[in-house]
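Handing you a structure now.
Below, a portion of the complex is reproduced, with chain positions unchanged.
Per-chain residue numbering starts at 1, and chain names A and B are given in the order in which the chains are listed.
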Amino acid sequence: MLKQKSEEYRGFRTPGIRLSEELLPDVVEHRTDRVLVTLYAFHAFDKAHLVMLAEERLIPLGDAAAMLRVLRETERLGIEQARLEAGGGMHSGEQVLIRRLSEEVGGRIHLGRSSGDLGVVSTRIVQRDKLLDVLLHLNRVRSAVISQAEAHVDTVMPGYTHGQHAQPTTLGHQLAAWAAVLERDFERAVQAYRRINVSPAGAAILTGSNFPLNRHRTSELLGFDRPAPSTFDAILSHDTELDSFCVLAILNADLGRWAEDLMLWSTSEFGMVDVPDRYCGTSSIMMQKKNPYAPQYIKGLGAASLGGLVTAFHAEKGPTGMPILDRQYSRDALWRLYDDTVRDLSWVHDLLPALRWNTSLMRARAGEHWAQATDIAGALVREKGLPWRTAHQIVGILVRVGYERGIGPADVTPDLLDEAAVAYMGRPVGLSEESLRKAVDPENFVRERAIFGGPAPQEVLRRLADFRATLARDEATYTDARQRVDEARRKLESAIDALVGSEP
Amino acid sequence: MLKQKSEEYRGFRTPGIRLSEELLPDVVEHRTDRVLVTLYAFHAFDKAHLVMLAEERLIPLGDAAAMLRVLRETERLGIEQARLEAGGGMHSGEQVLIRRLSEEVGGRIHLGRSSGDLGVVSTRIVQRDKLLDVLLHLNRVRSAVISQAEAHVDTVMPGYTHGQHAQPTTLGHQLAAWAAVLERDFERAVQAYRRINVSPAGAAILTGSNFPLNRHRTSELLGFDRPAPSTFDAILSHDTELDSFCVLAILNADLGRWAEDLMLWSTSEFGMVDVPDRYCGTSSIMMQKKNPYAPQYIKGLGAASLGGLVTAFHAEKGPTGMPILDRQYSRDALWRLYDDTVRDLSWVHDLLPALRWNTSLMRARAGEHWAQATDIAGALVREKGLPWRTAHQIVGILVRVGYERGIGPADVTPDLLDEAAVAYMGRPVGLSEESLRKAVDPENFVRERAIFGGPAPQEVLRRLADFRATLARDEATYTDARQRVDEARRKLESAIDALVGSEP
């Protein structure tokens, strides 16, 4: 009366069961190509769920063993291949089992489970695993940043604000700032990880089951930190996916800023850094061109991350349980973003030590555009007792007059400074030639700033030691998290061994 | 001394020409898989450019003919296959020609051209072609909407604001509103089309060429409306891509709203419409479920469109000419959005007439929750000369008291109305039973609203006739645009025939 048109078993999607019509091909939800990324997580959940069902005696041990054996066989063939042949999608595990073992046996796997927890468990496992990759690569970049910063504590360069020369600093100081930025990015990522690595398994669609599933056991076998304490929340709240987007959006905004710096500094006009040819392309018409390619992709990923985030927030909007398939678009985006982020972190890690800095130009520029002027005023405060504001105004006049007369920092004289002082306060200020020369020396500028967190080489090295210590702690955090996941994988296989062995 | 490591000719990317290193594999810009969508447009530009070069005698006629013959041969094989074998990407046409005809001949195609115009020409051609598909399917949906509206001018239903019953209207009136919405969507799309279908060909990277390229001819052969009047703007401005995103974002927000209505109205509680099974799925655990799938994908596409738009605007940010490869992410998104939009329009077109409306329930609901109360006040104004506000207040009291006493519109009496009137103004108002009954009749409510644009059946039909007339005009606009593009394709082939024929 009702069986499916084709020969193939399609379970609850067979027309004539609940619904009367075939789902239109392009409306098919669990479309194979969209879930390739999560296929391995469905497979892991299938195994862990079976183990738990058997251990709790909710299905016959023999059936469980037979099913686990088939799932292991598909691993030899490649689970992707095996599952695609069974129609693909989140329910392909059940399909494989029923086709090979009949509905009488394979029809038992889904007890107490739903597309709901299949979807959310797999989404969390994949986020967890990709986040671990981000943590690993982020730490590698942090290490490279700290090393480069150490190597450049003496590389004096201009610091910029509003695009204009602000004050001299060092490349080491600027890179140490990146160590701080990426430390926060790691913190965000690991904090999101803690919220994400929580198990929805056993929550089914929102109420769990009236079969006594052992949610703690499944959680343990899948490497989750603990089961979610509300079956309703576990399935129908998706703020942890928004967490992923926020982590990636900020991280890629940060990396994008660094890429913007590279783009700017490698212009002919700035000329401070040369990006190795292998990260660059030339032009099919302008053969002189050497275009930095990798930094543009890194910048662009910031745009894609923000767009992905907006898609996710917008897709979530609606009453509880109303938006479900809408989420497919943001989930597609999320997997790509994670992968591209790891790619970018890998580029940055390799590119950082390969950059060629024009250190002599950087040093020269640091002193050419009055970036050191702050210290002339400082000298007037220190040596002449002037209030800061008075000193500031006098040097302001000095700089303006300097520009008007074409006199730069290298040529400024105590006389000119006195002229400015007279203009401002009616009397000369009398700074010595020696003090003035010292004040306009960018290296001195940097050296004297041993304030906590400042650019003086020794201070930068002290802070870098702190960043290195935090990094070591964070590397241990990563290693521990990774090991817990690996250990769970081993536990799952042992449990399967025990079941399969017990029913040969 | 410098030739490439592998045997294959790779032209300007060969290490040892301008740059010394191989581009890292995952930094390769013109990545094959990312430009599959635009491959046919590169091919068309290759042909049109060659014809123009030959006609203007900028390359030898014999060489042009030989190259055009090879390009036509690749069409037999499938240009994708032929170009992928030559490395893929935007320069694969040149690669094919050089590999088959030597650099001496094939090396002539790129004269006066750049990756710049290759990129922008192809992006515009593909946008143009996909926009034409959107225009076509949008008009088909409009036609279906108008037909359904005509069929439902008498289907009385509640109109809602703030989620609450507002006033009775008809399904035909609500659908006629959609005719207006989609008419504006067509207008936006066709206006963007006019800005997009302008030829950057011959603009090279920003200055054109000092070879006397005939930009008008290439434009004509590629089906553009005219050449862009600034070579600088043609390559380095990308606001027309933002136009595409804006068109799609608004259109998909509009379709998404319609899908939200369907989701709401097909709940068990609303129960106004039944979506055919083929657009729905059931559940692997809750076998009673019939979940509307297609509407969720339609809603979700609104989210993806907004996200894509944000990616595009964000990727564009920067000084002129600074963001280039950043744009790859938004362009990827754009092609998917166009395709998914056409898919959704196609679903909506088929789904509209297949929806099953529970018209008796809709009719009953229209009168159950005091949606018709406006007309009781109207009757007091018309028959009793009360100011609107006074009438409004009296009926406001009536409704409150009705809710307090469990009296609905069907049971309301002149006495109760008088009670409210007394409460408000100290005297009864004396509306007759007949007037009151007429005032609470939802069908009468609708019938009396023959105001311009209102829900009275005859008025809806009049306005639908107007929408139909505009649609006819817009269909002609579409047909004309499509024919111009088709005609250009024929012109190009004729020009090639002439050249190939003249040099056998």
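In the analysis below, a residue touches a chain if its C-beta (ideal position, glycine included) is under 8 Å from a C-beta of that chain, and two chains touch if they have at least 3 such contacts.
Since the model is a prediction, treat every value here as computed from it, not as a measurement.
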{"item": "Copy number across the full structure, from 2 displayed chains", "value": "4"}
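In this text, only the chains that are shown with their structure count from here on.
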{"item": "Whole-Å separation of chain centres (CA-atom averages), subunit A against subunit B", "value": "33"}
{"item": "Residues on subunit B engaged by subunit A in the complex (per definition of touch)", "value": "11-13, 15, 17-24, 26-27, 29, 91, 110, 113-116, 118, 204-205, 260, 263, 276-291, 293-294, 296-297, 299-304, 306-312, 314-315, 318, 322-330, 333, 343, 347"}
